[in-house]
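Complex shown without one protein chain; remaining protein chains in place.
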Amino acid sequence: MLVLIALHFVVALSAPFAARAFGRRVLLLGAAVSGVTFAWLLLRTGDVLNGEVLSEQLVWVGDIGLKLSVRLDGFGLMMALLVSGIGVLVFLYATAYMPREKNGRFCGYLIAFAGSMLGLVLSNNLLGLFVFWELTTITSYLLIGWEDTLESARSAAWRALIVTGAGGLAMLAGFILIGQAAGTYELSAITEAPPGGVAVAVGVGLVLLGAFTKSAQFPFQGWLPDAMAAPTPVSAYLHSATMVKAGIVLLARFAAPFSDLDFWQPVVIGIGLTTMLIGGVRALQQTDLKRLLAFGTVSQLGFMTTLFGVGTSEAIAAGVAVIFAHSLFKAGLFMVAGAVDHEAGTRDLRELTGLRHRMPVTFWVATICAASMAAIPPLLGFLSKELAYDELLHSGDWGIVALAGIIAGSAITLAYSVRFVWGAFWDKTPSGAPSAARVPEPTAAHEPGLGLLGPPALLAALSLLFGLWPEPAAALTGAAAEALDQVAEVHLTLWNGLTLPLVLSLVTIALGVGLIALARTSILGGREFEPRFAPDAGYRVFVDGLGVSARYVSAAVQNGSLPVYLGVILVTAVALPSAALLSTDGLGIDTSRAGSGIQIAVCALVIVAALGTTLARRRFVAVMLLGAVGYGIGTLFIIQGGPDLALTQFVVETVGVIGFMLVLRHLPQEFVRRRHRPTKVLRAAVAIIVGVFVTLFALVAFTARGAVPISDYFIENAESLGGGKNIVNVIVVDFRGLDTLGEISVVTVAVLGIVSLVFAVRRGRGGDPDAPVTELARDDVAEPAPSEAP
Amino acid sequence: MILVLALTIGALFSLGTYLVLQRNLTRVIIGLALLTHGANLLLLGVGGKAGEPPVSGIDPSTMSDPLPQAMVLTAIVISFSVTMFLLALAYRSWTLNRSDEVEDDVEDRRIAREPVRDAEDRL
Partner (left out) sequence: MRPARSVILEQGLRATFHTILLFSVWLFFAGHNAPGGGFPAGLVAGSAFVLRYVTFGTDGLPRLAPELLCGFGLVLAAGTGFGSWFLGGQFLESDVIEIHLPVIGEAHMSTVAFFDAGVFFIVVGIVVGILRYLGSEPDSSEAETSP
């Protein structure tokens, strides 16, 4: 399994190169990868349906439980089959749909997305799951923003990234809370023995937040319809079986172990039902076929969320069946919408008319898929919805609440399903009202080719097939439900006899028909509806506010003055430790350590020279006095017992002064004088504060040696381990050799910096640009970076 | 002695700070050098009493602590190379602009002064 996931990413990386050779057919490569995955999964299906569980793992950071572990249980199998199976169809569809140019990158993104999604549904480690989750966020960002010349696509991609990315962060925090409480990050172990406590409850809440953003639940639903800016194959993939199902997958995995938390049922059911109703109503108001489907997806996701919100074994079983049915019909519907768009040049239902005559096969494919969505027998959608009704009747009080909401939502679903088929294919007068009297000229279009029609037709056929012959679907979804909850069973049957669920199904259909009859001009009409309260307002306010506040903060904090920055850093560096210094009592300052007269004399010399260098007006004087300070320090080193240091210090000081001289001879002799008294006073004040603090700190630190110093170890072992008697040298080159290695690297970098700075000057002033060494200064010159060929 | 050493360190830090807060790059470099001297002395002083050079074979109780010395040794060379790098920077600034003053970052000042633009423009 890990190999299959890795294969996706390898192929994704190579796709842009393959595109040069294959052109648009590179997308078939994606179909091949998904196909291999699908075939591999099919070979394992028998074992998994018999209850076997395949797992693999790759330990990454074992200490914190960071493993890449994948597990193929029933639910994982079903989701992976959907991801790879619909993946194959989407890639085939895209081969016919996408324009001929720049398919390499597109193909790469789409394969990477498929790989991330596969990893997400198979992942058994919460941290690994999070990584794949974020990968789907990033790859979907790239896919949604594919038409990067369109402002709408860019902002839609941003929005998806911000909303789902923020949710992902909340989810990571939730995962960590849960994982720490459980002592493991393995999903299977957590679901077997769910941890409890307040922290876990908070963690589950955060995970729910992540799932809601990803699956476009209220109030985060806005990004999903916007994401319709993506090319249709992407929409068909992201919004049927994959991206938006990620949140549902998580809900499904968490429903069995955590649905007995107090807040689970009211919160998840409440949000699910709200989303279902809002999505349905908004779908009825759309004139763009893809947006209509997008809001329909929001509504259906609300439906699934509600089922997992109820959280009983029965509801979970129904939820799994609905996931399966939805993936089939929604992918088909998006593909049909894309085919209509591709052939007719528009997907505005006010402009489309009479296409059922021009595209009869497409029309029937769309009708079957839409009927499955509307839960019309004998299609798979009907079976799954009836199962949901049946199971909710046995799921306690919350089940009944959910049932009532779902019946209402399903009636709306029926209405917008009709609106979709009517809008895309029916005869209309341009004003929008259906007219029997005058059949207008149908929109110019003809039946799409096999590439655009084959995949949705296959999906429609499957919806029909599994409706009439539900055993395979029942076996698969049954195994999936059992993996989530051991006692869950799926009974998918077309005819159960005259039962209450059947009556409810009929009631739903009747309600839907009644709704259409009541609001005929709205539902079967092209009036565009502008919501009075824009649901996007929250997002807009948030993003704008972020921009404005970032401006104020950076204007205040980053004012561009180096002295101000340094001053703030220094004052902070002094203030924090001195607060600690003052708050501890009993600082024993031992002033008894005697010093020789020569030490005191050298110290005095150092202070005087330092004062001189600070006040000097001429550069050379300042540097000479700085040298004097250095020699003084070197003398102090000798007195302290460090001959190596003293030697180094003396030579460094000498070479350093020469280096100063070499540079300063180019500069004017005197410093520019500044006569701005307030800043001078402020500087002096900061300087004095720092000086006083450091003096106190030194006094305390000198006598604060409490623990046994590690030097004793060095002293004892220098000769035996390091092979040398000079302990300082042994420490430098052996005991702390790694430090020294880092240090000499810094020195080397400094030399390279000097080289490039000096040559940059040469070049900037028109020196010989072809001089061989100027390579080093290349980055310093404003040259356009060589753009990478796509 | 301990008092004298502490005062010396304090003075070096104080004067170094004063110089670092100026706009003249040469003075900033000199200030950094003073700060380095102060830090090195501090490290050495924290190491304890002065003593014999740390070479194996002599009585450890009369020996000065070798670890701070090793640290200071590397610190001296690092600060030396960084100082030289800064000097190259000052040289470059002088040859290009005829000035070794550190001016305010133009871009930062512009952002701070400019009126708030519509955040959507930035997306």
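Every chain is named by a letter (A and B) in the order it is written, and numbering of its residues begins at 1.
Please note the rule applied: a residue touches a chain if its C-beta (ideal position, glycine included) is under 8 Å from a C-beta of that chain, and two chains touch if they have at least 3 such contacts.
Here the structure is a predicted model, which is why all the values come from computation and not from measurement.
Asker: Determine which one of A:596, A:669 or A:748 touches the chain that has been left out.
Answerer: Answering carefully, the residue with contact to the hidden chain is A:748.
Asker: Which is it among A:25, A:105, A:540 or A:725 that touches the chain not included here?
Answerer: Per the contact definition at the top, the residue touching the missing chain is A:725.
Asker: Which residue, A:3, A:43, A:517 or A:738, contacts the hidden chain when the whole complex is considered?
Answerer: A:738
Asker: In the complete complex, the non-displayed chain touches which residues of chain A?
Answerer: Residues of chain A in contact with the hidden chain: 643-644, 647-648, 651-652, 654-655, 658-659, 662-663, 666, 721-726, 728-730, 732-734, 737-738, 740-741, 744-745, 747-748, 750-752, 754-755, 758-759, 761-762, 765-768, 773, 776.
Asker: Residue-wise, where is chain B in contact with the chain that is not depicted?
Answerer: 53, 55-56, 73-74, 76-77, 80-81, 84, 87-88, 91, 95
Note that only the chains that are shown with their structure count from here on.
Asker: Give, as an integer number of Å, the spacing between the C-alpha centres of chain B and chain A.
Answerer: Distance between chain centres: 41 Å.
Asker: For the complex, which residues does chain B have touching chain A?
Answerer: Within the complex, chain B touches chain A at residues 1-15, 17-24, 26-27, 30, 33-34, 37-38, 40-42, 44-57, 60, 63-67, 69-70, 72-74, 76-78, 80-85, 87-92, 94-96, 100-102, 104-109, 111-112, 116, 118-120, 122-123.
Asker: Help me check something: in the complex, which residues belonging to chain A touch chain B?
Answerer: Touching chain B: residues 154-155, 158, 543-544, 546-548, 551, 554-556, 558-563, 566-567, 570, 590-591, 593-596, 599-600, 603, 606-607, 610-611, 613-614, 619, 622-623, 626, 629-630, 633, 636-637, 639-645, 648-649, 652, 655-656, 659-660, 663-664, 666-667, 671-672, 674, 683-684, 686-688, 690-692, 694-696, 698-699, 701-703, 705, 709-712, 714-716, 718-719, 724-728, 731-732, 736, 739-740, 743, 746-747, 750-751, 753-754, 757-758, 760-761, 764-765 of chain A.
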